[in-house]
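See below for the structure under consideration.
Missing here: one protein chain of the complex. Every other protein chain is in place.
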Amino acid sequence: MLGILRTIWLTFLHMFHRNETVQYPDVKPYLSPRYRGRIVLTRDPSGEERCVACNLCAAACPVDCISLQKGEKEGRWYPEFFQINFSRCIFCGFCEEACPTYAIQLTPDFEMSEYVRQNLVYEKEDLLISGPGKVHDYSFYNVSGLKIPGKNKGEAENEAKPIDIHALMP
Amino acid sequence: MAKIVIDGREVEARTDVNLLQACLEAGKDLPYFCWHPELGSVGACRQCAVKQYANADDKRGRIVMACMTPVTEGAIFSVDDPEAKEFRGEVVEWLMTNHPHDCPVCEEGGECHLQDMTVMTGHRERRYRFDKRTHNNQELGPFVKHEMNRCISCYRCVRFYRDYAGGEDLGVFSAHNNVYFGRHESGTLESPYSGNLIEVCPTGVFTDKPFSKMYSRKWDMRGAPSVCSNCATGCNTIINERAGKVRRTLNRYNDEVNRYFLCDRGRFGHGWVNAPTRLRSAGYVINGDMTPVPAQAALDHFGKIAATGKLVGIGSPRASLESNYALRKLVGAENFSTGMAEPEHSLVKLAVSLLGSSPARIATMHEMETSDGALILGEDVSATSPRMSLALRQIKRTAFNKAADQARVPHWMDASVRTLGQDTVSPLFVVSPTVTDLDGFAQDAIRAMPENAARLGFAIAHRIDSSAPDASDLTEAETASASRIAEALLAAEKPLLVSGLQYASAALLQATANIASALAAKGKTPLVSFVLPEGNSMGLALMGGLSLDEIVSRSADATLIVLENDLSRRLDTVRFNTLIDNAANLVVLDHSVTPTAIRSQVTFPSAAYTETDGTLISAEGRAQRFFQVVYPDAPLQAAWRWIADMAQAAGRSHVKPWAKLDDLIAEIATIMPVFARIPEAAPASDYTLEGVPLRSQTHRVSGRTAIRANISVRDIPPPASPDTPLHSTMEGSYSTDMPGTLVPFYQVPGWNSEQSLNRFQQEIGGKMRGGDCGVRLVEGVANAAASYAMDVPSAFVPRVGQFMLLPEARVFGTDEMSMMAQPIADRAAPAVVRIGGAVAKGSQVRLSLNGEVFTVDAVSDPTLPEGVATCPPHMVSRSWSAPGWVSLEMTAPAERVETESAV
Partner (left out) sequence: MNNIETFSNIPHILANGTEWYLGLSACVDGGTKLYGVSGRAKRPGVFELPLGTSLGVILNECAGGMQDGYKLRAFLPGGASTAFLGAEHADIIMDYPTPEKAGSRLGTGLAILLDDKTSPIGMIRNLEHFFAQESCGWCTPCRDGLPWVERLLIAIEEGRGTPEDIERLHDAARLIGPMGRTFCAHAPGAIAPLASGLKMFAEDFQRMVSKSTPGTVESGAAGQAA
């Protein structure tokens, strides 16, 4: 009997404890920059999309919710389409870890609810943002060997000028 | 066999292979780059370093290259020795100093031999901190993409292209770390085997250009074992698909047929399955226009028009055996045509009957490579069967190997063998009206018109066995040639005779058969091969049927059902129109729009070979099964299923539907004894490996929940087909022991590239672990009594004022379906008439072919005799393909007109 009364007293005291309730949506919770929320596709510092349609994110995804098709524009690889089925996504971040160009990133945004499940399928226009996301300085094409507009052979960060095989001088 | 010790384990190894091969066959992973099973060892990359110990007491050992080390009894090696391991890792580090950071944007990624070897050696950290050397790329044509930065200088490309395939325009330039592999300038690679560079190159220097335009990673694609149908050789392929679209064709190893290589027509000729020329819906003519309708409506319409009256069927040598049989069953054998016109129809039948009654053995392409006395009689094999020509090219290695044996150099030590053999004479004789690609190394390349080539053949047979008829009035040169060739063939242990149907000459086939009989009469076992025109020519010849010419009279007022055949390629315009106008109705089943299909009253869209399953019989008489990689949307289905539906709709109850392909195959095998063995061509669709059906996708296939999400976010069950033993998904069994006929892709842990094929073979370069592919239906009669054709033709006599126009077969251009693939069409050169005699540059010629007049560009060809000209079949006149006399009216360059292609 005493135990029950004690419990009721302690519960009563809770009315005067400080609330931990966060008055969402007027007050948003703090999310760290590494919070694994909504996935975006970012652009490199020059404004071109970073994604090179290498398919590593799709291969890494444990639930196979990423599908894309490589296209090529003047030597640059890019995704013709890029679909993520967010009704399947588990926000594990494996795609972000796998991406070699820092294109795909998870952002601290979880506010993605939809009434219609079909609307949870995001296409490239829903994913592509206009900035570099969390990684500000990386441009993959500056370190790869492909020739693209603005970067000829030999103009990457670690490349020598192309060999002239007809040159006779050493 | 010798006993050697590898890392303390005693292993039985073959003594005629190098140590690298022995290690791989013993299941030991040893990295390599420049060695290739068909190209031998050269010791360039230094990747396969192992430790060799002088004896059991030698604890230090020395590093040797496994690919350059022979297998000797009692030898002691170590692969895992720390020094050898460190060296192998360092070799990769050296290669990586210049390798670009390209993997995400490289088509080779995911099936890259360099990736695999890098992981295998454990090299992980980049310690080179200086600049990478770069190269400019070249445009090499519509097939092969060039990215020289990625090159690791293994030299495989030039060794394949130049040494193995005889090409001349790809080479090595410059020296030291500037070495460059390319042409002297950008330009289309000339060799018809250039596509093999894609598989031979261990990195992404040479990649598949058409595939790159619809690229998908290897792990993402579904694979299926298939058979190329662009000629009658029957090379085995793997086709890859993603998202319902066929992406590329790869080589599938068949120990006896194509082994490691394909020709470019086979590799790049599949694009028509995705082209806008595909028929994708059933239809019938309403108010004068072909109108797409639901399948049942078309069947009902067919039922109405075919309810009474005769049904006549025209089969096709480019359709599967099963579809042809179903049509034959529906219309009855007496109303069934093989779909071939004369002279092709009779010639194919003659070829098959000669093969079946000859004492010679039908040669496999693998056997051809080691012949020590070969005669190509009157056929440009390099154009009519390029893959066979590649096999024939290896005959020169027979002479090389003899020289190597004398010098006690093993055959796999490739550079040395080729150096020793450079002055040898190849035991190959080519007799042909035109220059062929094999002429360059043949002992004798004789120019002779088809009649004269046949006469030479008869003369050779007579000089082997005098009871064979001789040709009369031979010139001195011809007599000398005949004696020389007869002598060479008699001296050979493996004499080989090749001819074909290019020049529509029965005499050539008979002469070849005579030589075979003569050799057999002298106690030899000759090998023989006839090049046939189309993927299932042999199948139709064995099935039997009327020629197109004969069916014309039978189809008056009948309902004509044409199965996957474009009659405008076989009949001249007058006869084509007559046939169609005389028939009461024209019903066409085809996968693509053709001039025949657009004349039809009812059309049914049949599934292409990538979307269905069936059997083709190659020119070798080998029945091989092809399997689907795409599960097509309705109403596409196999032609034989349409035929069963059509039979039901038209009340022809003697044709009952077949639930699955195996049922149809079993029926064919029972009803037609010549096909009794086709069920053995591949396991049935209920095949399981360790109790589980095979899978056709890799474990890493991705995007399953997103790939269809733009259509609907809801999952649907994976597609299925009762005709194929391969499951459409990644669930299922897979093993290096699986039947060779069912391999959907090559991959084993650690080996993601096509080099993993090594694990699927019992001995590298030998049979697949899971057994042979296909089953031979036609064999010669081993001890047949010699019987000789006695009809020797008279010599060719030129006519004044006329030209003998011969067909110039082409790898790119003269085959029907491959020309509907964009890369092949891009590669094909425009049609041109070559004339023996002087022709002003820029001239054109007017000529009449099959009743129609055409204007074509003309060039002079000094290798042709006066009064002889060549023209590519089907490219000027759609139906012309057989030699004939023509008048050529030259028009001056000033009066040039633009010409239209018939293709």
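As written, the chain order gives the labels A and B, with residue 1 at the start of each chain.
Just so we're on the same page, contacts are C-beta pairs under 8 Å (C-beta built on N, C-alpha and C of every residue); 3 or more make two chains touch, one makes a residue touch a chain.
Remember, predicted model here, so these are calculated numbers, not experimental data.
Considering the entire complex, the omitted chain makes contact with B. Contact with the chain not shown here comes from a single listed residue; of B:C23, B:A44 or B:V743, that residue is B:A44. Here one chain is not drawn; of B:H176, B:R408 or B:H654, the residue touching it is B:H176.
Contact with the chain not shown here comes from a single listed residue; of B:I6, B:A66 or B:L95, that residue is B:L95.
Residue positions on subunit B in contact with the hidden chain: 43-47, 49, 62-65, 86-87, 90-91, 94-95, 97-98, 127-128, 130, 152-153, 155, 172, 174-179, in rising order.
We adopt the following convention: only the chains that are shown with their structure count from here on.
As a whole-number value, the distance joining the C-alpha centres of subunit A and subunit B reads 45 Å.
Taken together, the subunit B residues at the contact with subunit A in this complex read 100-105, 109-110, 131-137, 147, 149-150, 173-174, 178, 180, 212-217, 219-220, 243, 700-707, 709-710, 712-713. Considering their complex, residues 52-56, 58-59, 61, 63-70, 72, 77, 81, 83-85, 87-88, 100-101, 117-118, 120-121, 123, 140, 143-147, 153-154, 156, 158-163, 165 of subunit A touch subunit B.
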